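To keep things clear, I will list the structure first and then write my remarks on it.
Here the complex is missing a single protein chain, while all its other protein chains stay put.
A and B label the chains in the order they appear, each numbered from 1.
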Amino acid sequence: MAYQKRMLLKGNEAAVYGALLAGCDCYFGYPITPASEIAQSAALLFPKLNRTFVQAESEIGAINMVIGCVAAGRRSMTASSGLGISLKQEAISYLAAYEMPAVIVDVMRGGPGLGNIAPEQADYFQVVKGGGHGSYRCLVFTPNSVQEMCDMTFQAFTMAEKYRMPAYVLTDGVIGQMMESVELPSAVKYDYDPEWKMGNIINGEANCISSIYMEPNDLEELNKKLQAKYKLIEEVEQSVEEFSVDDAEIVMVAYGISSRVAQGALEQLRAEGIKVGLIRPKMVFPFPKNSLNNAVKRGVKKFLCVELSAGQLIEDVRLAIECQRPVELCNRMGGNLLTCDDVCAAVRKMI
Amino acid sequence: MAVKKFRIRITADECKGCGRCLTVCPKKLISRGRELNIQGYYAAVVENPEGCIGCGSCFYQCPEPGAITIFEEE
Partner (left out) sequence: MSEKVKFGRSPVFFETFNRRPGPIKKNMHYCPGCGHGILHKLIAEAVDHFGIQKNTKFISPVGCAVFAYYYFNFGNISVPHGRAPAVATGVARANPEDYVISYQGDGDLAAIGFNEFLQAANRGENITVFFVNNSNYGMTGGQMAPTTLPGQKTTTSPYGRNPLTEGYPTPVCEIVNALTAPVYIERVALTTPARVAAAKRAVYKGIQNLKERKGFSLIEVVSPCPVNLKMSAEQVNEFIEKQMMNYFPLGVIRDKTAETEGRPLPAPVVRESADVEKILLTEKRSDSVAADFRNTSSMFDKELRVKIGGFGGQGILSLGVMLANMGMLRNFNVSWMPSYGPEQRGGSACCSVIVSRKMIPSPILESGIDLMIATTQTALEKYLPGLKEDGILIYDSSAVKLPELPAAMRTYGVDAIEIAATKLGSSKCANSVLMGVLAAVLAANGLNEADQADFDRAFAEAVEEKFGKKPGAVEMNVKAYEAGKAASLK
């Protein structure tokens, strides 16, 4: 039987399809604009496959249910937006310390505070830098299309399990709310049964999952192990899309909706004969340091960070290239969007 | 039918000397010891282990899993 795999979906809905096709068993969530369609689609679709949807009492409840589900050896996810992600941070730190995989979708909205529900990209720090207590990282995918919302949510499960750590799908209100056509991937048949799950008999003892290391030396060992894992990920998992970087003098760096605006600007500017390129991180942890440094080596004179935050991404760009080139900022905040014209003007000013 | 016989054993090194067992023994068989155990507690001691009637009160008062064992003769 052939099925219709091309569908017109919202980014939020596409994330749910990606999760189900990747074999996600349980969804635990709490409604929040602009991420609510994820919970709504999950509520509709998970039960069709005898899978579990629970509307949790809170963001905190939801992420802790994810902990329980993953500890029991099942694939699980949750989704939210800025404020909700703030509330989840404690549990995400636990997930990192447990070395347990989980997928968290963050559809960013305006902050700080209650802010508003319009698209922003100001969760970058809290998602990419750890966010909760302790020295930990999460894998961070940054889709910029509905197709990628599906594909990257799918991929997030695989990579989270490969490295046994939480993975974010970090996007914004535009990508979450917009509809585009999506080609769905094939469903994976899975016999997922991690040996580290709670209660598995290891050396004759029922396994326990814990993040407590009372001896400082033991906790330092865990930290070293985590850092070694993150270093390996930085070496082998950088993921990026480059546009016209080879001969570029100015390279824009942008992810999510900003990268699409930058791509539009790039076409306009190239038509004017301006040598501009674009580096679009598909993941921001690991950060695409190689791509940026290769651009430096190829003679890029300046970088322009295009982001919907007060200069968060820009810090990582500067660090990645160790300030060898000037990095300027083109941004809007508070839920205002950048237009192609805004970005073009910023690039023209740099010439 | 023969009368069942019981015996209490207190493993001194597993006792924390809280004294809960002392208060409940209907036969007053248990008392506070005078020697410090490996953990630094005055472990409870049984003067007359065979006087036990097997009620289990001391076992269920004791917070430690194996400090008190009660045997039944067969």
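In this text, a contact is a pair of C-beta atoms (placed from the backbone, for glycine too) under 8 Å apart; a residue touches a chain by one contact, two chains touch by 3 or more.
For clarity, every value in this text was computed on a predicted model and none was experimentally measured.
Of the candidate positions A:Ala187, A:Ala228, A:Cys323 or A:Ala345, contact with the unshown chain belongs to A:Ala187. Within the complete assembly, A:Ser211 is the residue of A:Gln40, A:Ser86 or A:Ser211 that touches the hidden chain. For the options A:Gly29, A:Pro143, A:Gly173 or A:Gly277, the residue in contact with the chain missing from this view is A:Gly173. Across the entire complex, the residue among A:Leu49, A:Cys323 or A:Ile351 in touch with the chain not shown is A:Leu49. Along chain B, the points of touch with the absent chain fall at residues 6-7, 11, 13-14, 16-20, 22-24, 39, 41, 54-57, 59-74. Interface with the hidden chain, as seen from chain A, comprises residues 1-6, 8, 17, 20-21, 23, 25-26, 28, 33-34, 45, 48-52, 54, 56-58, 60-62, 64-74, 76, 90-91, 94, 98, 116-118, 173-174, 177-181, 184, 186-190, 197-200, 205-212, 214-215, 257, 260-261, 263-265, 267, 337, 339-340.
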